[in-house]
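After the structure tokens below, expect a handful of questions from me.
As you look at this complex, bear in mind that one protein chain is not there, while each of the others sits in place.
Per-chain numbering from 1; labels A, B and C assigned in written order.
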Amino acid sequence: MFVIPAIILLVVMAIALARAFKGPTLYDRILAVNTFGTKTVLLIAIIDFLAGRPAFLDIAIVYALINFISVIGILRFFEFSSKTTIEEEP
Amino acid sequence: MDILLDILSWILLISGSFFTFTGAVGLFRFPDFFSRTHAASVTDTLGAGLILIGLMLQAGWGLVLAKLLLILVFSLLASTTACHAMAKAALKSGLKPLTYSDQENSAEETTSKH
Amino acid sequence: MLLSFLALTAIAITRMGDLFAVVMLSGIYSLLSASLFLDLDAVDVAFTEASVGAGISTLLFLATLKLVPRYEKKSRYKPALALGVVIVTGALLIYGTLDMPHFGDADAPVHQHVAPRYLNDSINEVGLPNVVTSVLASYRGYDTLGEVVVVFAAGIGVMSLLMVSQRTKARALTKVPADMQHQIILRIVAKMMLPLILIFALYVQFHGDYGPGGGFQAGVIFAAGIILYTMLFGLSLTQSVIKPVFVEMLTAFGVLLYSGVGIVCMILGGNYLDYDVLSHDPVHGQHLGILLIELGVGITVAAVMITLFFKFTWRTVKHKYNQ
Partner (left out) sequence: MNIIGLYNYWIVVVLMLIGFYIVIAHENLIKKLVGLTIFQTSVFFLYISMGKVAGATAPILDENYQIYSNPLPHVLILTAIVVGIATTALGLALVVRIYEAYGSIEENDIQVQDTHDRLECQLEAYGRQKPPTLFDQETN
């Protein structure tokens, strides 16, 4: 019964990945990275239940934290390195 | 009682996955960054919350439940805040939301470009 | 499926010219590889990859990108020669894999030699459920000591490469405001999450004997918490909370703690890093020894990561001030 959500999450991750590849602006990519990260957290939680060892949820917690921190990091470093160029190609 | 819990968590898991999926479709199909943020963040909260609650019903009392609760709190706090910060940063850097009049003018243009 | 994602991401990385996008995709790549490690039963490795690869590595790359130009120049050469070399190497490697035992084969030569001993005897000899921790800290203690010294040495290397004089720091501090002043919601949420992150790091540190985790991971998570604080509240505020000199001393202290445990073992009549003699009961001694050296590892890794980030950020502040 955990298989169906897992498969759906994989599909969602694929879509987010496609958005990250395509993303016309950099913010789209950041958004895709964030979405990808949250979906990975859910996927890992579900994989833990699939494998029958739910004690490994620590990893999902780390993911949630690290994802937040890296998104903040991207925003902070992107913010004042280039105020004017939003579009990717110069 | 167990069967009832199973059915309930099954429903929650499936509906959560459904909402997540809609969010992904929105993320992919919507025309500009702000509407994509909207799609991603709103469904993120609901979908993740439903899936995690569904898993909690399976977990039973114990450390696992506490950890799932922690993940829920983190994801509720972190993902929404990150989306807010992202939208704010994008607005500040000069990215304009697509308004209705823009859309009429440049609908063909944007769809053909991407 | 995940493996194919991984290959796709790697290909996308080669094609992108914007280094920011490259770094972000490499973050995704780390997340993916960590889920794959989880799928291959390597829980501790997944833990490390998630915190190191996706967190610290991305942040360091971004910090560097602020100092160097953002776009890659288009290469003027045709990469045909490189492609040829790569394809020849690939063909040879694939030819090599044909002789390898199949994936998941329990009779493969790797599983015959020392692994059964670790799996069967470690519970009696070391007494920890997490075999990875007991191998890491006890059976292969020398090895881990070497790795910690390498991390320490790399930290010293970066410190000496990216030195910023006290005078510049003092002048810069008066001018540079804290970054991200306007993100009020972000700052408040980060303030709420910071204690949770630090406590979780301590949990990972001391629960590493029983579940996934240990000194390396805990150190990195702790450092990530401090880095979050630095990013949101500015360098000067963080440095008034944690003195940089103190962090630099901690870097050495962790290594000293690790090697000191080994020397205490020698004084008590055992071999170097032989924890059996630390207590009356060998298993209890092993517990104590592993706890101490994991603490040493954690302190060194956390201090080195924090120092690395400080150094990179100071360099940026210096550049901004000079312009």
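Heads up, the rule we're going with is that a residue touches a chain if its C-beta (ideal position, glycine included) is under 8 Å from a C-beta of that chain, and two chains touch if they have at least 3 such contacts.
Keep in mind that what you see is a predicted model, and the values were worked out from it rather than measured.
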| item | value |
| --- | --- |
| Neighbouring shown chains of the undisplayed chain, as defined at the top | A, C |
| Hidden-chain contact residue, picked from the options C:123, C:202 or C:263 | C:123 |
| Candidates C:106, C:170 or C:245 - the one touching the absent chain | C:106 |
| Residue among C:35, C:48, C:183 or C:286 that touches the chain left out of view | C:48 |
| Absent chain, residues of chain C that touch it | 3-4, 6-7, 10-11, 13-14, 19, 22-23, 26, 29-30, 33, 36-37, 40-45, 48-49, 52-53, 56-57, 60-61, 63-65, 67-69, 72-73, 75-76, 79, 82-83, 85-87, 89-90, 93-94, 97-98, 100, 102-106, 108, 110-111, 114-115, 118-119, 123, 129-132, 135-136, 140, 143-144, 147, 150-151, 154-155, 157-158, 161-162, 210-212, 214, 216, 220, 301, 304, 308, 311-312, 315 |
| Absent chain, residues of chain A that touch it | 51, 53, 55-56 |
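The rule is simple: only the chains that are shown with their structure count from here on.
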| item | value |
| --- | --- |
| Which of A-B and B-C has more C-beta contact pairs | A-B |
| Of all other chains, the one whose Cα centre sits farthest from chain C | B |
| Gap in Å, rounded to a whole number, between the CA centres of chain C and chain B | 30 |
| Length of the line joining the C-alpha centres of chain A and chain B, rounded to whole Å | 11 |
| Junction residues of chain C, two or more chains touched | 186, 193 |
| Contacts with two or more other chains, residues of chain B listed in rising order | 70, 74, 78, 81, 85, 92 |
| Parts of chain A lying in touch with chain C, wherever the complex brings them together | 10, 13-14, 17, 20-21, 23, 26, 29-30, 33, 36-37, 40, 43-44, 47, 55-56, 58-59, 61-63, 65-70, 72-74, 76-82, 88-90 |
| Chain A residues touching chain B - in the complex, by the definition given at the top | 1-2, 4-5, 8-9, 11-12, 15-16, 18-19, 22, 24-25, 27-28, 30-32, 34-35, 38-39, 41-42, 45-46, 49, 54-55, 57-58, 60-61, 64-65, 67-68, 71-72, 75, 78-79, 83-84, 86 |
| Contacting residues of chain B [partner chain A, same complex] | 6, 10, 13-14, 16-18, 20-21, 23-25, 27-28, 33, 36-37, 40, 44, 47-48, 51-52, 55, 58-59, 63-64, 67-68, 70-71, 74-75, 78-79, 81-83, 85-86, 89-90, 92-95, 113-114 |
